[in-house]
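Let me begin by handing over the structure; questions about it come next.
Of the protein chains in this complex, all but one are displayed in their positions.
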Amino acid sequence: MSEKNDLRLSGTADKPVSDLEAFAEPPAVTVEGSGGQSPWRLAARRLRKRRFALFMGAVFVLLVLVMAAAPLWAEHVAHTSPNENHLSDQIDVGGEKINVVGLDGVPIGPTWRGEFFLGADGNGRDVAVRLLYGGRNSLIIGLSAALITLLLGLTTGLLAGYFRGWTDSFLSRIMDILWAFPVILLGIALGTSLALGGLKLGPVSISGGSLAIPIFVIAIVYIPYLARPIRGEVLSLREKEFVEAARAQGMGPFRLIHSEILPNVVSTGLVFFPLLVANAILLEAALSFLGAGVQPPEPSWGTMIDEGVARIVTAPALAIVPGMMIVITVLSLNVFGEAVRDALDPRAKVRIEH
Amino acid sequence: MALFALKRLGSMILVLFAVSVLTFLIFNVLPSGDPAVRMAGKQPTETQIEAIRVEWGFDQPIYVQYEKTMQNMFSGDMISYFNQLNVVEEIWKGVPRTFALAIGAAIIWMAFAIALGVWSAMRAGGVSDGMLNVFALIGISMPVFWLGALMNQYLGFELTQILGFELFPNGGYVEFSVSPFEWFHHLLLPWFALSVLFIGFYSRVLRANILETMDEDYVRTARAKGLSERRVMLSHVLRNSMISVVTLWGLDFAVVVGGGAILTETVFNLQGVGQYAADAIGQLDQPPIMAVTMFGAFFVVFFNALIDIVYAALDPRIRLQDGDTAL
Partner (left out) sequence: MSEPLLSVRDLEVSFRTEGGLLQAVDGVSFDLKRGETLSIVGESGCGKSVTAMTLMGLTGGPNARFSGSVKLDGQELLGADDEVMRSIRGDRMSMVFQNPMTSLNPVHRIGNQIVEQIRAHRDVSKKEAMARAVELLDAVGVPDAAQRARSYPHEFSGGMRQRAMIAMALSLEPEILIADEPTTALDVTIQAQILELLKQLNRDFGLTVILITHDLGVVADIADRVAVMYAGRLVETGTLDEIFYDPRHPYSWGLLGSVPRIEGERLARLAQIDGQPPALIDPPPGCRFRERCPHAFGKCGEEPELLSRGETPGHLDRCWLDISERPALRQLPSGLIGLAKPS
């Protein structure tokens, strides 16, 4: 592409010419080429050029819609509910009566019809229905946990970064301590202890089997991953002239945070959000797989894999299908999230462990 | 240097203390209900619960409870009320297995990540770069326990049926002292299963670092000196791009040993520390989970302090920045 080979690697060799317009690496160019455009418009324009990422974003939205429609399928097509056993039932396949779970304990495979579309699991439950409800649970947990992490992470980061001093020391120490635990272990610790006892925080009381437990657990675990970068950003923002100016005009700290600082860290939050959801879904699956997340008989993709692995020899689909669902969901979020990051803040270092 | 190390160790001890407090709170205070009942496991008798209540001090003020909990943890007398086995002894049994898994995987993931990261950075924007990026994204989107279970089933079990010999064993662990070859053989699949995520992640970090480093002024200087492209890449770009990756490597290694490998161990039945905790979850057996959580976090904290100190010894620039941790 360039006249010289050795030139290829230097400068802004990040992307090919065709893609370059979508990436805009050199900051100097961004400023020159886009005189007067708001950063949001610019980000939207960059994002629009990432066709594949947008497609994956759409895939995720579609998945959400499909999972949200789980009750419709269960009621009107499959005529069962996710936790209903059909161990001793028979169904009609091509005029033949077949046991849902064979005498040898092997459940029926996909019928590709309304009932037992994807077959049954070892307890004679409709896999398609459980997959939909399980996905619904996984997505509810992933999205809610990420949302809570976003709120708490932003709040923690803003307070620590803005007020500094003992507020910062206090919050940062807590973050350090949470950070010290391997994510999965902290999740297991919280997940098992709360699943055993339930949670009572002031007026709120949550029983051990509730979905709110994994939501709470996962939300807590990821807070430091967001709070730390936000805190760093706020620390440098508060020294900027426009903040100084607002302060000089006598603006109170909370209004100042709200009107001057928050808008500047929102993009970091947005960059993190899809990736937080993705990791929350993975962590939920892992915790549920180990028995420290969603509690049986409630379905989730993680518990379904756990149950499926036990029958992987006779009915491999039971383990494979929910896993595929996780991969597609998380992949769509990761691809979309990466494009959001590139569009909003190409230099952002996002790192989430799972 | 000695001062730095001392300071760093001091702050490490504080964090260890805080970690122990948090572990205590998570298990014994945060959940509602009787902590003695939770500790006792699945079907406790009334007398068992009473004994536990006294032993752990659950009938006493909270600081006594903490003290007793720590006594239990550190005296090495803590037992699982499910199988009456000594928890710390069981953990020690798993330690060499967990390390074997973590060390091998860490080497594999770093080697692959360097190869792939350099490859895709050199071809940034090209087709192969795009493909590798997609593979990396798939890698970081896969639940490791699912991947492991499938690998174990299809490469370990079914492939053996087809081939008629064991190309990969179907899970399990063989002591190195029993047969080094079988040790290696049994760890191959787990190593790779655990590495996939990290390869995806590290290759992308390294690729981004390389591209960023290539924009550095000193790389331009290196080219202006008339160095060969190869030399520029190795001695200037890669060398500098690796610094943060190596730090990350240390941190992640600690996390894997400290509990991150729990899923891989479980799926491949390696009987490491993580699996000990995972099995306990199924039995609602709290003491092992508690001990693994705390000692896992201890290891992470300790290892991080070690990395900081080693780094400070190697790179004089860090020492100037005082006791800030590199976390």
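Labels A and B are assigned to the chains in the order they are written; within every chain, residues are numbered from 1.
Simple rule for what comes next: contacts are C-beta pairs under 8 Å (C-beta built on N, C-alpha and C of every residue); 3 or more make two chains touch, one makes a residue touch a chain.
Computed from a prediction, not measured in an experiment: that's the story for all the values here.
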Residue among B:7, B:93, B:185 or B:220 that touches the chain left out of view: B:220
Those residues of subunit B which, in the complete complex, touch the missing chain: 125, 216-218, 220-229, 231, 235-236, 239-240, 243, 316-317
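The working rule: only the chains that are shown with their structure count from here on.
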Distance from subunit B to subunit A - Cα centre to Cα centre, in angstrom: 22
Contact set on subunit B toward subunit A in their complex: 15, 18-19, 22-23, 26-27, 30-33, 35, 38, 122, 124-126, 137-138, 140-147, 149-150, 153, 157, 197, 211-212, 214-215, 219-220, 223, 229, 232-233, 252, 255-256, 258-260, 262-263, 266-267, 277-278, 281-282, 284, 286, 289-290, 292-293, 296-297, 300-301, 304, 325, 327
Touching residues on subunit A, where the partner in the complex is subunit B: 6, 9-16, 19-20, 173, 176-186, 188-190, 192-194, 196-200, 205, 278, 282, 285-286, 289-292, 302, 305, 309, 312-313, 316, 319-320, 323, 326-327, 330-331, 334-335, 338, 347, 353-354
